[in-house]
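Sharing a structure, written as C-alpha coordinates. Questions coming.
Omission of a single protein chain aside, the complex is shown with its protein chains in their original locations.
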Amino acid sequence: MTQSNFDPVGRLLSYVDRIFRYVENTTNVIAGLLIFALMCFGVVRILFRVLDYFHIPHPPLYGFIDIVEVSMVGFAVLSIAFVQRLGGHVRMELILTSLRGRWLWLAETFGGLVALFIVGILIPSSFSHFQRAFEYGDSTMDIEIVTWPAKLVVPFALTILFGRFLIQTVGYLRMLYQPNLEPIAIPVVQTLEDKARSEAASAEQQAR
Amino acid sequence: AQSSIPIDKVEGPKLRWDMSLWGTTRPGTRIVDALSEQVKEATDGNWEIKLHYGEALSKARENLDGISIGAFDGAMICNFYHPKKNPGLMVLSLPFLPIDSWDDHVKVRKAAYEHEQVKREMRRWGARIYSSSYLPMYEIMGSGDPPRAVSDWRALSVRAGGGIGEVLAKIGATPTSTTATEVYTGVQQGTMDAAAFPFTYAHVSYRIHEVSDWFTSNFSPGTADCPVILSARAYDKLPSQYQELLETLEPHIAEQQRIAYENVDAENLPMLREKLTEIEYTDQVINQIREEFARPVIEEWIEENKKDFDARGLVQLVFEALGKEY
Partner (left out) sequence: MLPVDDLTIGLFGIVLLVALVLAGVRVFVAAALAGFVGLVLLRGWSTAIAIVGTIPHSKTVTYALSVLPLFILIGFLAFHAGFTKRLFETARRWVGWVPGGLAVSTVFASAGFAAVSGASTATAAVFSRVAIPDMVKHGYHRRLTAGVVAAGGTLASLIPPSAILVIYAIIVEQSVGKLLLAGLLPGLVSVLIYTVLIIGMCTAKPQLGASITGVSFKERIESLPGALPILLVVGTIFGALYTGFATPTEAGALGAAIIFLLYFGRSLLQQSFSCFRENMFKALMETAKLTVMIFTLIWGVFIFVRFLGYAGLPSAFADWVVTLNVSPLVIMIGILLAYAILGMFMDAIGMLILTLPVVFPAVIVLGYDPIWFGVIVVKMAEICLITPPIGLNCFVVAGVSRELQTPSGTSLNIPLQDVFRGVGPFFVADVVTVAILLIFPDIVLWLPNTMADF
(Lines give C-alpha, C1' and ligand atoms only; values in the text may rest on other atoms or scores of the structure.)
Protein backbone atom coordinates (compact mmCIF):
# COMPACT_ATOMS: atom_id res chain seq x y z
CA MET A 1 0.00 0.00 0.00
CA THR A 2 2.59 2.55 1.08
CA GLN A 3 4.64 3.97 -1.74
CA SER A 4 7.64 4.97 0.30
CA ASN A 5 9.80 5.58 -2.79
CA PHE A 6 7.27 7.99 -4.16
CA ASP A 7 6.36 9.99 -1.08
CA PRO A 8 8.64 13.02 -0.67
CA VAL A 9 5.98 14.87 1.36
CA GLY A 10 5.71 11.98 3.76
CA ARG A 11 9.46 11.82 4.24
CA LEU A 12 9.74 15.55 4.79
CA LEU A 13 6.82 15.39 7.21
CA SER A 14 8.28 12.68 9.37
CA TYR A 15 11.60 14.54 9.42
CA VAL A 16 10.07 17.84 10.56
CA ASP A 17 7.78 15.93 12.90
CA ARG A 18 10.78 14.43 14.67
CA ILE A 19 12.34 17.85 15.27
CA PHE A 20 9.11 19.22 16.65
CA ARG A 21 8.65 16.15 18.83
CA TYR A 22 11.95 16.89 20.48
CA VAL A 23 11.02 20.53 21.16
CA GLU A 24 7.53 19.63 22.37
CA ASN A 25 8.76 16.91 24.69
CA THR A 26 11.19 19.38 26.19
CA THR A 27 8.44 21.92 26.85
CA ASN A 28 6.35 19.29 28.59
CA VAL A 29 9.25 18.20 30.77
CA ILE A 30 9.78 21.84 31.78
CA ALA A 31 6.08 22.15 32.59
CA GLY A 32 6.19 18.99 34.71
CA LEU A 33 9.25 20.17 36.62
CA LEU A 34 7.61 23.55 37.24
CA ILE A 35 4.56 21.83 38.69
CA PHE A 36 6.81 19.80 40.95
CA ALA A 37 8.59 23.00 41.98
CA LEU A 38 5.23 24.61 42.70
CA MET A 39 4.41 21.69 44.98
CA CYS A 40 7.67 22.12 46.90
CA PHE A 41 7.22 25.89 47.07
CA GLY A 42 3.69 25.53 48.44
CA VAL A 43 4.89 23.11 51.11
CA VAL A 44 7.62 25.57 52.15
CA ARG A 45 5.02 28.28 52.47
CA ILE A 46 2.88 26.10 54.73
CA LEU A 47 5.92 25.19 56.83
CA PHE A 48 6.75 28.88 57.21
CA ARG A 49 3.17 29.54 58.21
CA VAL A 50 3.44 26.89 60.90
CA LEU A 51 6.64 28.60 62.08
CA ASP A 52 4.81 31.96 62.07
CA TYR A 53 2.15 30.38 64.20
CA PHE A 54 4.69 29.46 66.86
CA HIS A 55 6.58 32.72 66.33
CA ILE A 56 9.72 30.91 65.23
CA PRO A 57 11.86 33.12 62.99
CA HIS A 58 12.60 32.00 59.44
CA PRO A 59 14.03 33.56 56.26
CA PRO A 60 11.49 35.88 54.64
CA LEU A 61 9.27 34.54 51.87
CA TYR A 62 7.92 37.75 50.42
CA GLY A 63 6.20 37.76 47.06
CA PHE A 64 5.03 34.11 46.93
CA ILE A 65 2.04 35.05 44.81
CA ASP A 66 4.19 37.10 42.42
CA ILE A 67 6.58 34.22 41.88
CA VAL A 68 3.79 31.69 41.36
CA GLU A 69 1.97 33.95 38.91
CA VAL A 70 5.05 34.71 36.87
CA SER A 71 6.08 31.06 36.59
CA MET A 72 2.55 29.77 35.86
CA VAL A 73 2.88 30.50 32.17
CA GLY A 74 5.42 27.67 32.09
CA PHE A 75 2.78 25.03 32.75
CA ALA A 76 -0.31 26.93 31.57
CA VAL A 77 0.84 27.67 28.03
CA LEU A 78 4.34 26.43 27.23
CA SER A 79 3.57 22.83 26.27
CA ILE A 80 0.42 23.59 24.30
CA ALA A 81 1.87 22.06 21.13
CA PHE A 82 2.76 18.82 22.93
CA VAL A 83 -0.91 18.23 23.67
CA GLN A 84 -1.90 19.06 20.11
CA ARG A 85 0.53 16.47 18.78
CA LEU A 86 -1.23 13.82 20.86
CA GLY A 87 -4.61 15.13 19.75
CA GLY A 88 -5.33 15.95 23.40
CA HIS A 89 -7.09 19.29 23.08
CA VAL A 90 -10.78 18.84 23.78
CA ARG A 91 -13.13 18.57 20.85
CA MET A 92 -16.43 17.01 20.00
CA GLU A 93 -15.83 13.92 17.93
CA LEU A 94 -19.43 12.91 17.54
CA ILE A 95 -19.48 13.64 13.81
CA LEU A 96 -15.81 12.97 13.11
CA THR A 97 -16.00 9.39 14.37
CA SER A 98 -18.71 8.63 11.84
CA LEU A 99 -16.61 9.91 8.93
CA ARG A 100 -14.38 7.66 6.87
CA GLY A 101 -11.70 8.16 4.23
CA ARG A 102 -11.59 11.41 2.30
CA TRP A 103 -14.50 12.94 4.23
CA LEU A 104 -12.61 12.49 7.47
CA TRP A 105 -9.44 14.00 6.02
CA LEU A 106 -11.46 16.89 4.62
CA ALA A 107 -12.97 17.65 8.02
CA GLU A 108 -9.56 17.38 9.69
CA THR A 109 -8.00 19.66 7.08
CA PHE A 110 -10.73 22.21 7.73
CA GLY A 111 -10.06 22.04 11.49
CA GLY A 112 -6.36 22.50 10.84
CA LEU A 113 -6.80 25.51 8.54
CA VAL A 114 -9.14 27.20 11.02
CA ALA A 115 -6.59 26.65 13.78
CA LEU A 116 -3.76 27.99 11.62
CA PHE A 117 -5.79 31.14 10.98
CA ILE A 118 -6.54 31.98 14.63
CA VAL A 119 -3.14 30.92 15.96
CA GLY A 120 -1.59 32.96 13.18
CA ILE A 121 -3.44 35.98 14.51
CA LEU A 122 -2.66 35.22 18.15
CA ILE A 123 1.11 35.04 17.61
CA PRO A 124 1.75 38.67 16.56
CA SER A 125 -1.00 39.85 18.87
CA SER A 126 0.44 38.19 21.98
CA PHE A 127 3.87 39.33 20.84
CA SER A 128 2.76 42.95 20.96
CA HIS A 129 1.37 42.28 24.45
CA PHE A 130 4.89 41.25 25.35
CA GLN A 131 6.33 44.24 23.52
CA ARG A 132 4.24 46.72 25.50
CA ALA A 133 5.43 45.22 28.75
CA PHE A 134 9.00 45.28 27.47
CA GLU A 135 9.01 48.83 26.13
CA TYR A 136 6.67 50.71 28.47
CA GLY A 137 7.47 48.65 31.56
CA ASP A 138 5.38 46.21 33.59
CA SER A 139 5.92 44.37 36.83
CA THR A 140 4.17 42.32 39.48
CA MET A 141 2.71 44.00 42.53
CA ASP A 142 4.76 43.03 45.53
CA ILE A 143 8.32 42.26 44.59
CA GLU A 144 8.15 43.97 41.20
CA ILE A 145 9.31 41.10 39.00
CA VAL A 146 9.34 42.25 35.37
CA THR A 147 6.63 40.44 33.45
CA TRP A 148 7.90 40.59 29.88
CA PRO A 149 9.77 37.26 29.95
CA ALA A 150 6.57 35.48 31.00
CA LYS A 151 4.59 37.34 28.36
CA LEU A 152 7.13 36.34 25.72
CA VAL A 153 6.51 32.66 26.47
CA VAL A 154 3.02 32.95 24.95
CA PRO A 155 4.00 33.87 21.36
CA PHE A 156 6.88 31.40 21.65
CA ALA A 157 4.59 28.52 22.62
CA LEU A 158 2.01 29.55 20.04
CA THR A 159 4.69 29.54 17.34
CA ILE A 160 5.50 25.93 18.15
CA LEU A 161 1.77 25.22 18.10
CA PHE A 162 1.51 26.89 14.69
CA GLY A 163 4.28 24.65 13.41
CA ARG A 164 2.52 21.60 14.83
CA PHE A 165 -0.79 22.55 13.23
CA LEU A 166 1.04 23.16 9.95
CA ILE A 167 2.62 19.70 10.09
CA GLN A 168 -0.73 18.10 10.86
CA THR A 169 -2.60 20.04 8.20
CA VAL A 170 -0.07 19.07 5.56
CA GLY A 171 -0.38 15.53 6.90
CA TYR A 172 -4.15 15.65 6.42
CA LEU A 173 -3.84 17.22 2.96
CA ARG A 174 -1.51 14.41 2.00
CA MET A 175 -4.12 11.89 3.12
CA LEU A 176 -6.82 13.85 1.31
CA TYR A 177 -4.77 13.64 -1.84
CA GLN A 178 -3.91 9.94 -1.44
CA PRO A 179 -6.07 8.26 1.20
CA ASN A 180 -4.21 4.98 0.68
CA LEU A 181 -0.98 6.26 2.18
CA GLU A 182 0.02 5.45 5.70
CA PRO A 183 -0.83 8.38 8.01
CA ILE A 184 2.22 10.36 9.11
CA ALA A 185 2.45 12.98 11.84
CA ILE A 186 -1.28 13.17 12.53
CA PRO A 187 -3.23 12.05 15.59
CA VAL A 188 -5.73 9.39 14.57
CA VAL A 189 -9.33 9.88 15.61
CA GLN A 190 -10.10 7.33 18.28
CA THR A 191 -13.44 5.63 18.23
CA LEU A 192 -15.03 5.47 21.65
CA GLU A 193 -14.12 1.81 21.94
CA ASP A 194 -10.50 2.68 21.23
CA LYS A 195 -10.68 5.30 23.92
CA ALA A 196 -12.00 2.81 26.43
CA ARG A 197 -9.26 0.41 25.44
CA SER A 198 -6.56 3.00 26.06
CA GLU A 199 -8.10 3.74 29.45
CA ALA A 200 -7.96 0.04 30.09
CA ALA A 201 -4.32 -0.06 29.11
CA SER A 202 -3.46 2.56 31.64
CA ALA A 203 -5.47 0.72 34.27
CA GLU A 204 -3.43 -2.37 33.45
CA GLN A 205 -0.40 -0.92 35.08
CA GLN A 206 -2.43 -0.07 38.14
CA ALA A 207 -3.44 -3.67 38.59
CA ARG A 208 0.17 -4.87 38.63
CA ALA B 1 -29.79 58.47 46.28
CA GLN B 2 -27.34 61.25 45.36
CA SER B 3 -28.79 64.68 44.71
CA SER B 4 -28.37 65.74 41.12
CA ILE B 5 -25.82 68.36 40.24
CA PRO B 6 -26.86 71.70 38.72
CA ILE B 7 -25.14 71.27 35.37
CA ASP B 8 -26.44 72.87 32.21
CA LYS B 9 -27.72 70.51 29.56
CA VAL B 10 -25.29 69.83 26.74
CA GLU B 11 -26.33 69.22 23.13
CA GLY B 12 -24.32 66.69 21.23
CA PRO B 13 -24.11 63.58 19.08
CA LYS B 14 -25.04 60.07 20.17
CA LEU B 15 -22.00 58.37 21.62
CA ARG B 16 -21.17 55.27 23.64
CA TRP B 17 -18.11 54.81 25.76
CA ASP B 18 -17.02 51.61 27.44
CA MET B 19 -15.24 51.76 30.77
CA SER B 20 -13.30 48.83 32.24
CA LEU B 21 -13.62 48.26 36.00
CA TRP B 22 -13.08 45.43 38.45
CA GLY B 23 -15.13 44.19 41.37
CA THR B 24 -18.59 45.61 41.85
CA THR B 25 -19.86 49.08 42.57
CA ARG B 26 -18.60 50.22 46.01
CA PRO B 27 -17.78 53.45 47.88
CA GLY B 28 -14.42 53.70 46.13
CA THR B 29 -16.08 53.66 42.69
CA ARG B 30 -18.59 56.40 43.46
CA ILE B 31 -16.58 58.65 41.16
CA VAL B 32 -17.20 56.56 38.03
CA ASP B 33 -20.79 55.78 38.95
CA ALA B 34 -21.39 59.52 39.34
CA LEU B 35 -19.56 60.30 36.12
CA SER B 36 -21.70 57.85 34.16
CA GLU B 37 -24.93 59.16 35.78
CA GLN B 38 -24.14 62.83 35.35
CA VAL B 39 -22.93 62.55 31.76
CA LYS B 40 -26.09 60.72 30.86
CA GLU B 41 -28.24 63.32 32.57
CA ALA B 42 -26.43 66.33 31.13
CA THR B 43 -26.58 65.01 27.57
CA ASP B 44 -30.14 63.69 27.84
CA GLY B 45 -28.83 60.18 27.36
CA ASN B 46 -26.99 60.98 24.16
CA TRP B 47 -23.63 60.13 25.65
CA GLU B 48 -23.63 56.79 27.42
CA ILE B 49 -20.61 55.78 29.48
CA LYS B 50 -21.17 52.08 29.99
CA LEU B 51 -19.52 50.71 33.11
CA HIS B 52 -18.22 47.14 32.75
CA TYR B 53 -17.54 45.88 36.23
CA GLY B 54 -16.08 42.49 37.16
CA GLU B 55 -13.09 42.67 34.80
CA ALA B 56 -15.48 41.96 31.92
CA LEU B 57 -13.32 43.92 29.48
CA SER B 58 -9.88 43.41 31.00
CA LYS B 59 -8.02 42.19 34.02
CA ALA B 60 -7.57 45.16 36.39
CA ARG B 61 -3.82 44.99 36.05
CA GLU B 62 -4.07 45.14 32.25
CA ASN B 63 -6.34 48.19 32.02
CA LEU B 64 -3.51 50.38 30.73
CA ASP B 65 -2.88 47.81 27.99
CA GLY B 66 -6.58 47.92 27.12
CA ILE B 67 -6.51 51.70 26.81
CA SER B 68 -3.33 51.46 24.74
CA ILE B 69 -4.89 49.11 22.18
CA GLY B 70 -8.21 50.92 22.03
CA ALA B 71 -10.16 48.10 23.64
CA PHE B 72 -12.19 50.62 25.67
CA ASP B 73 -12.41 54.37 26.25
CA GLY B 74 -11.90 54.65 29.97
CA ALA B 75 -10.86 52.64 33.02
CA MET B 76 -9.87 52.83 36.61
CA ILE B 77 -6.33 51.81 37.55
CA CYS B 78 -4.38 51.56 40.78
CA ASN B 79 -0.76 52.68 40.63
CA PHE B 80 0.50 49.86 42.90
CA TYR B 81 -1.04 47.10 40.75
CA HIS B 82 1.81 47.63 38.29
CA PRO B 83 4.60 49.83 39.72
CA LYS B 84 6.74 49.60 36.61
CA LYS B 85 3.91 50.67 34.33
CA ASN B 86 3.64 54.02 36.11
CA PRO B 87 6.89 54.68 37.97
CA GLY B 88 6.17 58.39 38.40
CA LEU B 89 2.68 57.89 39.74
CA MET B 90 4.21 55.71 42.45
CA VAL B 91 5.19 58.97 44.16
CA LEU B 92 1.69 58.94 45.64
CA SER B 93 2.42 55.60 47.31
CA LEU B 94 5.47 56.94 49.14
CA PRO B 95 5.23 56.31 52.87
CA PHE B 96 4.14 58.87 55.41
CA LEU B 97 3.35 61.70 53.01
CA PRO B 98 2.05 64.52 55.26
CA ILE B 99 -1.55 64.36 54.01
CA ASP B 100 -3.94 65.57 56.71
CA SER B 101 -7.19 66.53 55.03
CA TRP B 102 -9.37 66.03 51.99
CA ASP B 103 -7.90 69.22 50.53
CA ASP B 104 -4.45 67.73 50.93
CA HIS B 105 -5.62 64.62 49.10
CA VAL B 106 -6.78 66.74 46.20
CA LYS B 107 -3.72 68.99 46.11
CA VAL B 108 -1.18 66.22 46.24
CA ARG B 109 -2.76 64.39 43.32
CA LYS B 110 -3.27 67.48 41.18
CA ALA B 111 0.41 68.25 41.66
CA ALA B 112 1.52 64.75 40.68
CA TYR B 113 -0.76 64.61 37.63
CA GLU B 114 0.66 67.91 36.38
CA HIS B 115 4.22 66.63 36.54
CA GLU B 116 5.83 65.97 33.19
CA GLN B 117 6.90 62.41 34.10
CA VAL B 118 3.39 61.31 35.08
CA LYS B 119 1.99 62.89 31.94
CA ARG B 120 4.66 61.18 29.87
CA GLU B 121 4.06 57.71 31.26
CA MET B 122 0.32 58.08 30.73
CA ARG B 123 0.91 59.31 27.19
CA ARG B 124 3.01 56.21 26.57
CA TRP B 125 -0.09 54.10 27.23
CA GLY B 126 -2.29 56.42 25.17
CA ALA B 127 -4.03 57.50 28.36
CA ARG B 128 -4.74 60.70 30.24
CA ILE B 129 -5.74 60.93 33.87
CA TYR B 130 -9.18 62.37 34.34
CA SER B 131 -9.69 62.37 38.10
CA SER B 132 -8.53 60.54 41.16
CA SER B 133 -10.80 58.38 43.26
CA TYR B 134 -8.92 59.89 46.22
CA LEU B 135 -8.16 56.71 48.09
CA PRO B 136 -8.10 57.50 51.85
CA MET B 137 -4.98 57.22 53.98
CA TYR B 138 -4.12 53.71 55.11
CA GLU B 139 -4.36 52.65 58.72
CA ILE B 140 -3.39 49.40 60.37
CA MET B 141 -5.70 46.98 62.10
CA GLY B 142 -4.68 43.83 63.90
CA SER B 143 -5.05 41.34 66.71
CA GLY B 144 -3.09 40.77 69.90
CA ASP B 145 -1.24 43.39 71.92
CA PRO B 146 -1.58 46.84 70.35
CA PRO B 147 1.63 48.61 69.26
CA ARG B 148 1.44 51.62 71.56
CA ALA B 149 5.13 52.48 71.21
CA VAL B 150 7.28 52.38 68.10
CA SER B 151 9.28 49.52 69.58
CA ASP B 152 6.10 47.42 69.89
CA TRP B 153 5.99 47.08 66.11
CA ARG B 154 8.98 44.76 66.22
CA ALA B 155 6.84 41.84 67.31
CA LEU B 156 4.33 42.19 64.47
CA SER B 157 3.95 40.68 61.02
CA VAL B 158 1.90 43.03 58.92
CA ARG B 159 0.33 42.67 55.51
CA ALA B 160 1.59 45.80 53.79
CA GLY B 161 3.08 46.47 50.41
CA GLY B 162 5.42 48.97 48.77
CA GLY B 163 6.81 51.87 50.74
CA ILE B 164 4.60 51.24 53.77
CA GLY B 165 5.98 47.73 54.04
CA GLU B 166 9.54 49.03 53.75
CA VAL B 167 9.07 51.56 56.56
CA LEU B 168 7.51 48.91 58.78
CA ALA B 169 10.47 46.67 58.02
CA LYS B 170 12.83 49.46 59.04
CA ILE B 171 10.87 49.89 62.27
CA GLY B 172 11.37 46.17 62.83
CA ALA B 173 8.07 44.62 61.82
CA THR B 174 7.79 41.77 59.29
CA PRO B 175 5.88 42.78 56.16
CA THR B 176 4.04 39.91 54.44
CA SER B 177 2.23 39.75 51.14
CA THR B 178 -1.03 37.92 50.52
CA THR B 179 -4.14 38.57 48.51
CA ALA B 180 -6.51 40.97 50.26
CA THR B 181 -9.11 38.25 50.67
CA GLU B 182 -6.69 36.03 52.58
CA VAL B 183 -6.04 38.63 55.25
CA TYR B 184 -9.15 37.76 57.25
CA THR B 185 -8.11 34.15 57.79
CA GLY B 186 -4.48 35.15 58.20
CA VAL B 187 -5.28 37.42 61.14
CA GLN B 188 -7.79 34.95 62.52
CA GLN B 189 -5.29 32.09 62.36
CA GLY B 190 -2.52 34.20 63.81
CA THR B 191 -0.23 33.68 60.82
CA MET B 192 -0.20 37.46 60.49
CA ASP B 193 -0.89 40.05 63.15
CA ALA B 194 -2.15 43.05 61.27
CA ALA B 195 -2.87 44.55 57.89
CA ALA B 196 -2.68 47.98 56.30
CA PHE B 197 -5.69 49.03 54.25
CA PRO B 198 -7.36 52.27 53.17
CA PHE B 199 -9.23 53.40 56.25
CA THR B 200 -12.03 52.66 57.20
CA TYR B 201 -13.63 51.41 54.10
CA ALA B 202 -11.36 48.55 53.04
CA HIS B 203 -10.87 47.17 56.56
CA VAL B 204 -14.57 46.80 57.02
CA SER B 205 -15.31 45.46 53.54
CA TYR B 206 -12.72 42.71 54.09
CA ARG B 207 -14.17 42.24 57.62
CA ILE B 208 -10.74 42.56 59.26
CA HIS B 209 -12.37 44.23 62.28
CA GLU B 210 -14.18 40.99 63.11
CA VAL B 211 -10.90 39.26 63.94
CA SER B 212 -8.98 42.27 65.28
CA ASP B 213 -8.39 43.86 68.68
CA TRP B 214 -6.97 47.25 67.77
CA PHE B 215 -6.61 49.80 65.02
CA THR B 216 -4.51 52.90 64.42
CA SER B 217 -6.40 56.05 63.56
CA ASN B 218 -3.66 58.62 62.92
CA PHE B 219 -0.67 56.47 62.03
CA SER B 220 -1.38 57.37 58.38
CA PRO B 221 1.56 55.46 56.90
CA GLY B 222 0.64 56.47 53.36
CA THR B 223 -1.91 56.05 50.62
CA ALA B 224 -2.01 54.97 46.99
CA ASP B 225 -3.67 56.30 43.89
CA CYS B 226 -6.47 54.78 41.86
CA PRO B 227 -7.34 57.33 39.18
CA VAL B 228 -9.97 57.26 36.46
CA ILE B 229 -8.12 57.33 33.16
CA LEU B 230 -9.41 58.05 29.67
CA SER B 231 -8.16 57.00 26.30
CA ALA B 232 -6.36 60.04 24.88
CA ARG B 233 -7.51 59.09 21.41
CA ALA B 234 -11.14 58.83 22.47
CA TYR B 235 -10.88 62.09 24.40
CA ASP B 236 -9.40 63.97 21.45
CA LYS B 237 -12.23 62.74 19.25
CA LEU B 238 -14.88 64.16 21.61
CA PRO B 239 -16.78 67.23 20.45
CA SER B 240 -15.54 70.26 22.39
CA GLN B 241 -18.76 70.63 24.40
CA TYR B 242 -18.34 67.04 25.69
CA GLN B 243 -14.75 67.78 26.66
CA GLU B 244 -15.92 70.86 28.51
CA LEU B 245 -18.62 68.85 30.22
CA LEU B 246 -15.98 66.47 31.59
CA GLU B 247 -14.00 69.40 33.00
CA THR B 248 -17.09 71.00 34.55
CA LEU B 249 -18.17 67.72 36.11
CA GLU B 250 -14.88 66.78 37.72
CA PRO B 251 -15.11 68.85 40.95
CA HIS B 252 -18.75 67.80 41.41
CA ILE B 253 -18.18 64.08 41.12
CA ALA B 254 -15.05 64.40 43.26
CA GLU B 255 -17.30 65.93 45.88
CA GLN B 256 -19.62 62.93 45.58
CA GLN B 257 -16.62 60.68 46.08
CA ARG B 258 -15.74 62.62 49.25
CA ILE B 259 -19.30 62.23 50.56
CA ALA B 260 -19.23 58.51 49.82
CA TYR B 261 -16.11 58.01 51.97
CA GLU B 262 -17.49 60.30 54.66
CA ASN B 263 -20.68 58.26 54.86
CA VAL B 264 -18.74 55.04 55.18
CA ASP B 265 -16.61 56.49 57.97
CA ALA B 266 -19.66 57.85 59.78
CA GLU B 267 -21.02 54.33 59.80
CA ASN B 268 -17.79 52.49 60.61
CA LEU B 269 -15.87 54.66 63.02
CA PRO B 270 -18.26 54.53 65.99
CA MET B 271 -18.57 50.77 65.51
CA LEU B 272 -14.79 50.33 65.38
CA ARG B 273 -14.26 52.57 68.40
CA GLU B 274 -16.75 50.59 70.39
CA LYS B 275 -15.36 47.18 69.45
CA LEU B 276 -11.62 47.76 69.24
CA THR B 277 -8.87 49.68 70.97
CA GLU B 278 -8.02 52.85 69.11
CA ILE B 279 -4.30 53.61 68.97
CA GLU B 280 -3.29 57.24 68.48
CA TYR B 281 0.24 58.50 68.23
CA THR B 282 1.54 61.93 69.21
CA ASP B 283 2.78 64.26 66.50
CA GLN B 284 6.20 63.83 67.96
CA VAL B 285 6.19 60.07 67.36
CA ILE B 286 4.86 60.45 63.83
CA ASN B 287 7.51 63.06 63.04
CA GLN B 288 10.17 60.80 64.45
CA ILE B 289 9.03 57.96 62.20
CA ARG B 290 8.96 60.30 59.21
CA GLU B 291 12.51 61.47 59.77
CA GLU B 292 14.10 58.27 60.96
CA PHE B 293 12.36 55.57 58.91
CA ALA B 294 10.26 57.05 56.10
CA ARG B 295 12.80 59.52 54.74
CA PRO B 296 15.37 56.80 53.97
CA VAL B 297 12.69 54.85 52.07
CA ILE B 298 11.82 57.93 50.04
CA GLU B 299 15.53 58.53 49.38
CA GLU B 300 15.86 54.94 48.18
CA TRP B 301 12.95 55.48 45.82
CA ILE B 302 14.60 58.62 44.44
CA GLU B 303 17.88 56.73 43.97
CA GLU B 304 16.13 53.91 42.12
CA ASN B 305 14.31 56.22 39.76
CA LYS B 306 16.60 59.16 39.23
CA LYS B 307 18.16 57.67 36.11
CA ASP B 308 14.71 57.54 34.46
CA PHE B 309 13.27 60.87 35.55
CA ASP B 310 13.65 63.74 38.01
CA ALA B 311 12.42 61.74 40.98
CA ARG B 312 13.66 64.22 43.56
CA GLY B 313 11.92 67.07 41.76
CA LEU B 314 8.69 65.05 41.78
CA VAL B 315 8.93 64.40 45.51
CA GLN B 316 9.69 68.05 46.19
CA LEU B 317 6.74 69.11 44.04
CA VAL B 318 4.41 66.85 46.01
CA PHE B 319 5.65 68.20 49.34
CA GLU B 320 5.35 71.78 48.11
CA ALA B 321 1.75 71.13 47.14
CA LEU B 322 1.16 70.21 50.76
CA GLY B 323 2.85 73.39 51.96
CA LYS B 324 5.82 71.45 53.31
CA GLU B 325 9.41 71.35 52.31
CA TYR B 326 11.16 68.07 51.50
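Labels A and B are assigned to the chains in the order they are written; within every chain, residues are numbered from 1.
In the analysis below, a residue touches a chain if its C-beta (ideal position, glycine included) is under 8 Å from a C-beta of that chain, and two chains touch if they have at least 3 such contacts.
Given the structure is predicted, the values throughout are model-derived calculations rather than measurements.
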Out of B:A34, B:L57 or B:I286, point to the residue that touches the absent chain in the complete complex. B:L57
Touch as defined at the start, partner being the missing chain; which of A:I19, A:I35, A:L51 or A:V188 qualifies? A:I35
Residues on subunit A facing the left-out chain by the touch rule are 28-29, 31-33, 35-36, 38-43, 45-46, 49, 65, 68-70, 72-73, 75-80, 82-84, 86, 88-96, 107-108, 110-111, 114-115, 117-119, 121-122, 124-129, 150-151, 154, 158, 192-193, 195-197, 199-200, 202-208
For subunit B, residues in touch with the removed chain: 18, 52, 54, 56-59, 61-62, 65-66, 69-71, 179, 181-182, 184-185, 188-189, 191, 207
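To be clear about the criterion, only the chains that are shown with their structure count from here on.
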From the C-alpha centre of subunit A to that of subunit B, how far is it in Å? 40
Name, in rising order, each residue of subunit A that touches subunit B in their complex. 49, 52-53, 60, 62-66, 129, 132, 136-139, 141-144, 146
Complex contact set, residues of subunit B against subunit A: 61, 65, 68, 80-85, 87, 121, 124-125, 157, 161, 174-179, 189-192
